[in-house]
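Let me begin by handing over the structure; questions about it come next.
Moving on to chain A:
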Amino acid sequence: MTIGGSDKLDLTHYIIFAIVKIALLLFILLTAVAYIVLMERKVIARMQNRWGPNRVGPFGLLQPLADGIKFILKEDIIPDNVYKPLYIAAPMIALILSLVSISLIPFGGDWKIAGYHIPLEATAFWNGAGIQDINIGLLIILGITSIGVYGVALSGWSSNSKYSLLGSLRAGAQLISYELALGLSLIGVLILAGSLSLRQIVDAQSGSILHWNFFGGFQFVAFFIYIMAAYAETNRIPFDLPEAETELVAGYHTEYSAMKFAMFFMAEYCNMVTVGCLATLLFFGGWHSPLDGLNIPVPGIWLLVSPLFWFFIKVFFFIFLYIWIRGTLPRFRYDQLMAFGWKFLLPLAIANIVVTSFVVALRS
Partner candidate 1 sequence: MNPSPNFNLWLIPVLPLIGSAINGLVGKRFPRRLVATIALAFPGAAFAYALWVVSQFASLAQAQIPHIERLFPWIEANGFRVDYGFYLDQLSVTMLLVVTGIGFLIHIYAVGYMAEEGGYYRFFSYLNLFMFFMLTLILAHSYLLMFVGWEGVGLASYLLIGFFFLKQSAAQAGKKAFITNRVGDFGFLIGMFLLIKHFGTLDYDKVFSAVAQLPVETSVGFLTATALLMMFGAAGKSAQIPLYVWLPDAMEGPTPVSALIHAATMVTAGVYMVARSNALFLHAPIALRVVAIIGALTAIFAASIGLVQNDIKRVLAYSTVSQLGYMFMALGVAAFSAGIFHLVTHAFFKALLFLAAGSVIHGLGGEQDMRHMGGLRKLIPWTFWTMTVATFAIAGFPPLSGFFSKDEILWKAFSDRTHGSWVFWLIGWITAGMTSFYMFRLWFMTFFGERRAPVHEEHEPAGGAHLPSSARADHGHQSGVQSAHGHGDHGHGGGVHESPWIMLGPLVVLAIGAALVGFLGVPEALGGSNRFDQFMAPVFHSSSEPARSAENFAATEPQKSENPEEEKSLELELAAASVAIALSGFGLAYFFYVRRPELPDRIANNVRGVYRTLLNKYWVDEAYYATVINPIVDGSRSVLWRGIDVGVIDAIVNGVGTTSKGLSGVTRRMQSGSIRSYAGWVAIGAACVVGFMIWMGLRI
Partner candidate 2 sequence: MLHTILFLIFAGICVAGALNFLLQHHPVNSALSLIVVMGALAALFLLLGAEFPAAVQVIVYAGAVMVLFVFVIMLLNAGVEEQTRGSRVASILGIPGLIVFFALMYWTLSAPRSQMASVHIGDYYVPTQALGIALFREFLLPFEVTSVLILIAIMGAVVLARRERH
């Protein structure tokens, strides 16, 4: 990682802070994932006019814990004739990659604790003058998500079963195709911000709600494309063909059980969180409050909390959107999926780039 002016940096401090931050982040994230699952089940149940889990603890709040225990204690079955090294490696790849990408997400400015400036981002640090983060954070996230394919593909292939193979083939094709649309949809935002660093992108949107890319930057088309592609990337309904129960049992993780299965499961939800965070950062002003423009007097402590508050609100909204859509939409047919990706989203994204660049060029 390029560390500008490394002499200003005390390496040991950096490493210590980083470790602490990562640990915190992991804990929060995994808990969040667990409770997102619970929330999903509840909401879906409501939408289908059921109760959902409500036995374990009050309102079933301990359900995730129970699930976790069950996953851990279950027997770990490894079928014969699987290609073992990859069969074991695949879920780890999936989970690790999805966890790594979260480490590039900035949640807010920085906290000053005991004379140390601590940026709310796992990989950023205070270089004396300001917050130094990765210049190409966005690209790295894209890279990581693009590598995420391997987890899916290899799992399907290594478990040596036709359902899994079909599922992973579908996943591979789907991910490659929608990655293009995803990447292109972001370029409009990049043009507006003139940078690849997530922080700078967010700062470019500071000010009132009207400066957010979604509204001020007229990037709602891009946002639409991004969400579609992201859903496909995360194999969520309506693009969940790789794990279409009705067709392929459970798709690429048919042969998995216990903790390995849990890894895939967590990876999927982590990715959902990442997508939500990205959407927030790129289109909805990150941690900036929509009320920034009209300065309402607020207590100082609030200034400390507000970025996190707004950020999580927004991410929560996107998680909810996921669940909402899952409860609403049917699944695509495979050819429809491809046609939609290649013939609709891709041209639309390109058109969006052209228009945006024209606008920017005219404005400057």
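Selection rule: all candidates are chains of the complex that A comes from, given by their letters.
Throughout what follows, contacts are C-beta pairs under 8 Å (C-beta built on N, C-alpha and C of every residue); 3 or more make two chains touch, one makes a residue touch a chain; residues count from 1.
Remember, predicted model here, so these are calculated numbers, not experimental data.
Set chain A beside the options 1 or 2, and in this complex the one it touches turns out to be 2.
Chain A meets candidate 2 in the complex at residues 1-4, 6, 11, 83, 85-86, 135-136, 139-140, 142-144, 146-147, 149-150, 153-154, 156-157, 165, 168-169, 172-173, 175-176, 179, 183, 194, 196.
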